[in-house]
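Every protein chain but one is kept in place in this view of the complex.
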Amino acid sequence: MPVSSAPEPGEVPDHDLVRRSQAGDSRAFDLLVTRYRGRIYAMTYHMIQNETEAWDLAQEAFIKAWRALPRFKMDSAFYTWLYRIAHNVTYDWLRKKRIQGEGEFDDERTEHRVAAGAETAPRGADAPDEALRNAELGGRIRAAMGQLSEDHRQVIVMREIEGLSYEEIAAAVPCSLGTVMSRLFYARKKLQELLKDTYENAA
Amino acid sequence: MKTPPEDTELLRWLDDEMTPLERERFAARLTVEPALRREAESLQALRRTLREHLPQEMAVPHADFFNSQIQVRLAREVPARRGSGPSWLAYLRLPRLAAAAALVLLAVLVLRPDSGVDSRVLATYTPDPEVHATTHFSEAAGATVLLLDGLEEMPAERPLVGFRQGAADQQLFSVHQQNAGSAPPATAKDETATLTANASRE
Partner (left out) sequence: MKRLTALCCLACAALMLPAAEAPRRPPDPATEGKVWGALVHALPVAPPGSSPADSPHVPNLAARLAAAFPESGHFEILGEHLQDVFREYESWVVPSKDLFLKVDSKGPAPGGGVNLHLQFWRDQQVLVKTDAVLRPGSPLFIGGPRWREGRLIFVLALQP
């Protein structure tokens, strides 16, 4: 599981903030939110590829963590524990979305179409070539990730971004080691197929 | 779905899941199998590209609002936490915290009373820093007012298209059509009604 990024020297260690949060100190919890919101948001964003929903899910993960804090025994790093909660929140959301998608009720509706570019429009049309190329490549990679199935995207995020081992992925999903390897294999094949020209040209 | 055995090796090598001995053997294979080496290099390049463009940490949009909304929700849950774990009241023994808590309580009770009857605005955030939101409860209006100042004016020549919508399901889908950029829904009509503050004005 991902380990906690060590606080900077002089910062209050996680376990102190966790203890204070467990005692009901929401300001201590606010510091934990500030410390880990960027990583949790990155995970939810890579998984569901939508800024607004990822933002809401990251919040939901912190709220759920707050509720579960009294049961947290500090037998793992706080971030590891938080990551697991965020992963479950995201996966539950994806599952629910998939179930809804099977009906006729269109839940891909509304905001994302309205919001396209609303608050995330790339700024600076005069960006240098390098930055522009990077932005284009980033866009292609996100689009390719979007074409993976949720199961495949999940293992790619866990392995390539969070750096989880096969065993950790298997425990988190949960599934067998063979399934982890199989999903990684096919996910990479698909990404290779979609991106090969991009990264080979960039190299 | 099974992973082909020859690729299992490559996968485990790429993901650093091999023992040192297995790794050594696989490295030897790479030197004599050009096709395997090309595939290994391609997968490594893919990994580098993914890691470069899919960061482990991202800036959260409206980060302050992100935190403040969490705090608003936690504030509603604090009473439920009493009795679980060490008592949070212990912190009130500290004079500064007790004073701060008293101020917060005062703010809650006096400045933002919740009658349980009136609507309330709990928190606001304006993405545009030029826009300021202020809120108050108007006794005379029996309404909560959220005022947005600093907004860009709507162009005078722009006609505003109003709808009269009632049936919920129908409307949801009419909104889609709008959002997708199609024509306004068939149920929408360009009617306006007029309200005048007349003699009944308070």
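Per-chain residue numbering starts at 1, and chain names A and B are given in the order in which the chains are listed.
Definition applied: contacts are C-beta pairs under 8 Å (C-beta built on N, C-alpha and C of every residue); 3 or more make two chains touch, one makes a residue touch a chain.
Owing to the predicted nature of the structure, the values given are computational and were not obtained by experimental measurement.
Chemist: Which candidate, B:Ala28, B:Ala59 or B:Ala143, sits in contact with the chain we can't see?
Modeler: Touching the chain that is not displayed is residue B:Ala143.
Chemist: Residues on subunit B that touch the omitted chain in the whole complex?
Modeler: 62, 65, 69, 72-73, 114, 116-128, 131, 133, 138, 140-148, 151-154, 156, 158, 160-166, 168-169, 171-172, 174-175, 178, 184, 192-198, 200-202
As a working rule, only the chains that are shown with their structure count from here on.
Chemist: For subunit A and subunit B, let me know how many angstrom lie between their CA-based centres, rounded off.
Modeler: 14
Chemist: Which part of subunit A faces subunit B closely enough to touch in the complex?
Modeler: 22-26, 29-30, 33-34, 37-39, 41-42, 45-46, 51, 55, 58-59, 62-63, 66-67, 69-70, 106, 109-110, 113-114, 119-120, 134, 137-138, 141-142, 145, 156-157, 159-162, 165-166, 178, 181-182, 184-186, 188, 191-192, 195-196, 198-200, 202-203
Chemist: Which stretch or stretches of subunit B touch subunit A in the complex?
Modeler: 1-4, 7-8, 11-12, 15, 17, 42-43, 45-51, 53-63, 66-67, 69-71, 73-75, 77-78, 81-82, 84-88, 90-91, 127, 172-173, 175-176, 179-180
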